[in-house]
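The structure's right below; bear with me while I get my questions together.
Only one protein chain is missing from this complex, and each of the others stays in its spot.
So that you can tell them apart, the chains are marked A and B in the order they are listed, and the count of residues begins at 1 in each.
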Amino acid sequence: MDIKAGRLVDPCSTRLTKTGAWRTFVPVFDHDKCIKCSLCEIYCPEGCIHQVDGLFVPDLDYCKGCSVCAHECPRMAISMVLEEK
Amino acid sequence: MENSLLAPGHRACAGCAMPTTIRLVLDAAGPNTIVVSPTGCLEVTTTPFPESSWCVPWIHSLFENASAVASGVEVMLKRRKQDTNVVIIGGDGSTFDIGMGCNSGMFERGHKILYVCYDNEAYMNTGVQRSGSTPFCAQTTTTPPGSKSKGNPRPKKDMPAIALAHKVPYVATASVAYPVDLRRKVKAALQVDGPSYIQVNAPCITGWTFDAGTMIELSRLAVETGLWPLAEWVNGELAGVKKIRRPKPVTDYLEIQGRYKHLFKKNDCGDQLAKIQAIADANKAKYKLVD
Partner (left out) sequence: MSQINTANMKVVEGSYAVAHAVMCCKPDVISAYPITPQTHIVEHLSQMVANGELDSEFLTVDSEFSALSVLVGASAMGARSYSSTTSQGLALMYEVLYNVSGMRMPVVMNVANRAMGAPLNIWNDQQDAVGARDVGWLQIYVEDVQEAVDATLQAYKIAEDPQIRMPIMVCMDGFVLTHVYEPVELLDKELASQYLPAFQPEKILDPNHPMTFGAFADPSTYTEFRYQQFDAQLKSMAKIEKAAKEFEEIFGRHYGGLVDSYFADDAEVVIVTMGSVIGTIKDAIDAMRKEGKKVGLVKVRSYRPFPVQALRQALKGASVIAVIEKDVSIGAEAGLVTDLKSAFYNSKIRTPVIGFAAGLGGRDITIKDIRKIVDKAEAARKGIESEFEFLDLRTEIL
């Protein structure tokens, strides 16, 4: 993005910053347990859980590893795993 | 939410309720919406120049003038006969305290503006100082417990009642843990031809101190204990409340938050816990929360 002081800011542009770098634990989804209630998608503060080919997956570019999804999943289909970086 | 109107990459703390709250509000309001926000965590974390998380037109001016700025936006929309929602999304500090004059003016002039307060019960952006919304006994950096203090000495200001006193035609409380309810209330508010006010319980991990994963659970507990009644007023009349099926003791909610830790350390705070339970019980009675 060209930084020009004083100019207005483009919409949706924080996408340029990959907050996934903040993460210590990563959510791992067990798709077999998932009942597609979409609660994880609704509650995720980053708005980074999406359905891809019918499966709920986190976008690890942005996931901060807060574990809200894991905590709220009614089927305990999400586990938080220490990430090897 | 692939087509969410709040982009990821914002700088809110991991596990903050505010971005989820914004997304739920924008989901219900849709893209034909202009958002006005005051200074606070929301503004600082979603609009670090030259980036912005907002996918709808958005403006920030000052900490205490969002209602006046939104009024200027709204009169221009009316002048152009343009049917676009005007939504203010602001923190409790700007809503309950410093912005009160502008809020009162906006309510009284009857602008068609939805005011959503994401209520994290303190001035978080400046490091967790007390606001008029901070609940009884909560620890903040300006209401620290000590030998002569048990945390915030005053109960939370009743902001919905202040909105109702201005004859705001639609007033509601909501919680980030009840997304269906919140979205419905936003839609209802946007139908009103005049101002509306929704106050959303939105836990702050930094200020309340809890395990990040429990953010939603915490907001749910605020409701289930009776400390945060989910209510809705239409034209000044209480039009609906969310019943609590299995009421929980307030300690379930308090003991998992660092801001109430002092109440559990010393046994001389038993009184305080009883007083907080009494606040919850009074809410349950007032709103008939339990059948």
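Assume contacts are C-beta pairs under 8 Å (C-beta built on N, C-alpha and C of every residue); 3 or more make two chains touch, one makes a residue touch a chain.
Source: prediction; values computed, not measured.
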Handout entry: Residue in contact with the excluded chain [from B:N32, B:S149 or B:N235]
Key = B:N32
Handout entry: Full-complex contact with the absent chain, from A:V9, A:C37 or A:L60
Key = A:V9
Problem - Contacting the left-out chain in the complete assembly, out of B:D27, B:E43 or B:D97 - result: B:E43
Completion exercise
Contacts from chain B to the absent chain lie at residues 31-34, 36, 43-44, 47-52, 54-62, 64-65, 67-79, 84, 101-102, 104-105, 108-109
Fill in the blank from the handout: Note that chain A touches the chain not displayed via residues 3, 5-6, 8-11
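One rule holds in what follows: only the chains that are shown with their structure count from here on.
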Problem - Footprint of chain A on chain B - complex, ascending - result: 1-2, 4, 6-12, 14-20, 23-24, 46-56, 176, 179, 211-217
Problem - Of all residues in chain A, those that touch chain B in their complex - result: 1, 3-4, 7, 9-19, 22-23, 41-48, 50, 59, 61-62, 64-68, 70-72, 80
